[in-house]
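Every protein chain but one is kept in place in this view of the complex.
We call the chains A and B, going by the order they appear; numbering starts again at 1 in every chain.
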Amino acid sequence: MIDHHVHGVVRSVLPRPAFELLINEGGWVAPPGTSHFDSSLGAAIRRWCAPVLGLDPLCPPDTYLGRRAELGDEANRLLLRAAAGAGLVGAYVDTGHRSGEVCTPEELGALAGVPAWEVVRVESVFEEAAAAAAAEGRVAELPDRWAALLRRRALTAVGLKSVVAYRHGFDLDPTPPAPGEVVVAVERWLQDAVAGAPGDRPPRLRVADPVLLRHILWEAAAVGREQRLPLQLHAGFGDADLDLHRVDPVVFTPWLRAWRSLDLPVVFLHCWPYHRQAAYLAAIWPSVYFDLGASLNYVGARAPAVLAEALEVAPWSKLLYSSDAFGLAELVHLGAVAFVRGLDAVLSRWVESGELTAVDADRVRSLAGAGNARRLYAGAPGLRASGAGPAGTPGPAAPVP
Amino acid sequence: MIDHHVHGVVRSVLPRPAFELLINEGGWVAPPGTSHFDSSLGAAIRRWCAPVLGLDPLCPPDTYLGRRAELGDEANRLLLRAAAGAGLVGAYVDTGHRSGEVCTPEELGALAGVPAWEVVRVESVFEEAAAAAAAEGRVAELPDRWAALLRRRALTAVGLKSVVAYRHGFDLDPTPPAPGEVVVAVERWLQDAVAGAPGDRPPRLRVADPVLLRHILWEAAAVGREQRLPLQLHAGFGDADLDLHRVDPVVFTPWLRAWRSLDLPVVFLHCWPYHRQAAYLAAIWPSVYFDLGASLNYVGARAPAVLAEALEVAPWSKLLYSSDAFGLAELVHLGAVAFVRGLDAVLSRWVESGELTAVDADRVRSLAGAGNARRLYAGAPGLRASGAGPAGTPGPAAPVP
Partner (left out) sequence: MIDHHVHGVVRSVLPRPAFELLINEGGWVAPPGTSHFDSSLGAAIRRWCAPVLGLDPLCPPDTYLGRRAELGDEANRLLLRAAAGAGLVGAYVDTGHRSGEVCTPEELGALAGVPAWEVVRVESVFEEAAAAAAAEGRVAELPDRWAALLRRRALTAVGLKSVVAYRHGFDLDPTPPAPGEVVVAVERWLQDAVAGAPGDRPPRLRVADPVLLRHILWEAAAVGREQRLPLQLHAGFGDADLDLHRVDPVVFTPWLRAWRSLDLPVVFLHCWPYHRQAAYLAAIWPSVYFDLGASLNYVGARAPAVLAEALEVAPWSKLLYSSDAFGLAELVHLGAVAFVRGLDAVLSRWVESGELTAVDADRVRSLAGAGNARRLYAGAPGLRASGAGPAGTPGPAAPVP
């Protein structure tokens, strides 16, 4: 499988509170008297990761974390190699989220023993360009500078990623803003950020202005189209920054309509509990792909049930695999296990009852696991530049620069 | 079963690209390197229709299409007779969608060997009246003329059907527009259509103006009430013209409230992925009925799972059967198979575990398959005019005029 959307892992030892924060999307500690281990994901880690570290399945959390601490970085290597053992052959790594806390794509690939490429988060690039432009007092140049920076970053990337879901939601006017509007919005945004920053520290730049988000999406679409980079979009299941119903993929439909002639592939990530809706868009719109991402990890034993719902109307050529693991090597491994086992549970039942041939089932497995990603990302400059075929085919391990 | 919402079938031989377009709602060819056969529906056709044409279940698509082409129109007859063999006893045929490409209700009934009646699509009648009024330069008469035409068409119909879902969505002001507003909207609509038409060709009239759609719905409600014609409404699963979340049946609730005193039966069609929502409305509102329509075909092996969700809160007296087949006789047959087998899978399990008696299960089957449709459509003028009892009861085959 190609994990077409994943993040780096933390390489230092994690005390229980820090570990618990990484197995819950909320970002808050569990209320007094409770633990984030008391969940489907907590149970799945005890079930599937404990044996990788030489422990009994379903051992208590403290036993697990004790063993993990003893092993240090070796735990990461064991879990990532276990993911490779479960079928992982390549990783596309989003580098735009808290990148200072986790390892690089190169390091992740080396730990897992698989090639890794970079997915560029467009809002992060915009914020990076804005910080530089603001520091130099050249705010008016931001639109040009960010476009140039994005194009430069694209040259070694395998995909683009947007988190407009976290910054506003998909209920955004799908027309491109006029250049004049963008300049006004940039100035207002930077002024507000400076005004809100304490004393002599640099302002925190988090773009959430609807005009700027529209501008970023249209520019990302242009670059994606030029460079043959699919655009990944966070959808559904996420943290407290988002309003779930506003990140249902179908709310993005007016954008699909506006982009119809661009021929730009759009990949909705996670999607749960709107995975049927994502599958529907993938069935109707030639440009749409989707995965179940982090949600397969979070639903634990229910992964087959969620996959079965996703497979109702999903074209076999449109479902992809990702773990969306962030911080924990456990999540890379679990994602692979949940996907392989879940898909197998669904497809075996259908073969058994005569709904599919065994050959059909193998095709679905192979397409969803890697074939669709290979086809979709085949033209990405990161893959072309590295001289490699798509991940998983022979070629240099081709880490990102 | 009474297939209370179906379309005609294409009678000519279909090359693979044309066939593929009819097994995907999107209306676009599958992306390069992919096929619309790679889907639940594609597999279901290979599984359940191949044997009807004398082939092995799950044979390859080209084998299937080769045999289909050899058989010519006989393939239609075989598949429609197979639907009758699976229990089909009557068809209510929507004639308002691309009617030039498919056979008439009369022909469909003759091929299947079951009686067929017409369902009149109200937006199509409005567009037909508009074309005539525009050609004669009597635009101001349109409101009166379309009302008269609709009443005339109603006299031989079994039901009315609206596609407001495709033209706007259910998030429409539920008050009736004032007559003056309607006249202004008609003039603007026709002017825009004429202005948009190339050269000397007649303008394409596709009504999507919210004022006109509200006017059409209120007029349809009045005619439905007068003539005892239920109003079918497309909901959920459809093509790229619609925004899925705006055609969730519950978005129509303000209209149900506005129409409460009219005592007009409203039937939501398809509904997936909002079939639980449709079942909820059917449980709460005496006027609401629903079916799973085309979605049962599209979800393939998951039909029992989707039916089980629909049956959670659906009153047994409110669920209907339809295939929504368009163009392909396969879809008429598959719809019947999916419904019979799916319902049977769900109900048998409940009888086995003691949740229902076998008699209860038979009642659910019989009500959902035909009994509810018989009761609901019993007063329709088409059935009364034909001298027939409702479809499936003894009486003349009573094709539409």
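Just a few scattered comments:
The rule we apply is simple: a residue touches a chain if its C-beta (ideal position, glycine included) is under 8 Å from a C-beta of that chain, and two chains touch if they have at least 3 such contacts.
Note that the structure is a prediction, hence the values are computed from the model and not measured.
The residue touching the chain not shown here, chosen from A:152, A:206 or A:245, is A:245. The omitted chain makes contact with just one of the residues A:151, A:257, A:302 or A:349: A:302. Among B:87, B:113, B:254 or B:381, only B:254 touches the chain left out of the display.
Note on the undisplayed chain: of the listed residues B:144, B:173, B:187 or B:312, the one touching it is B:312. The residue touching the chain not shown here, chosen from B:54, B:137 or B:354, is B:354.
The omitted chain makes contact with chain B at the following residues, 248, 250-251, 253-254, 256-257, 276-277, 280-281, 283-286, 308-309, 311-318, 350, 353-357, 360, 363, 367, 375. Mapped onto chain A, the footprint of the missing chain covers residues 24-26, 28-31, 33-36, 38-40, 43-44, 47, 57-58, 237, 239-240, 243-245, 272-273, 295, 298-302, 305-306.
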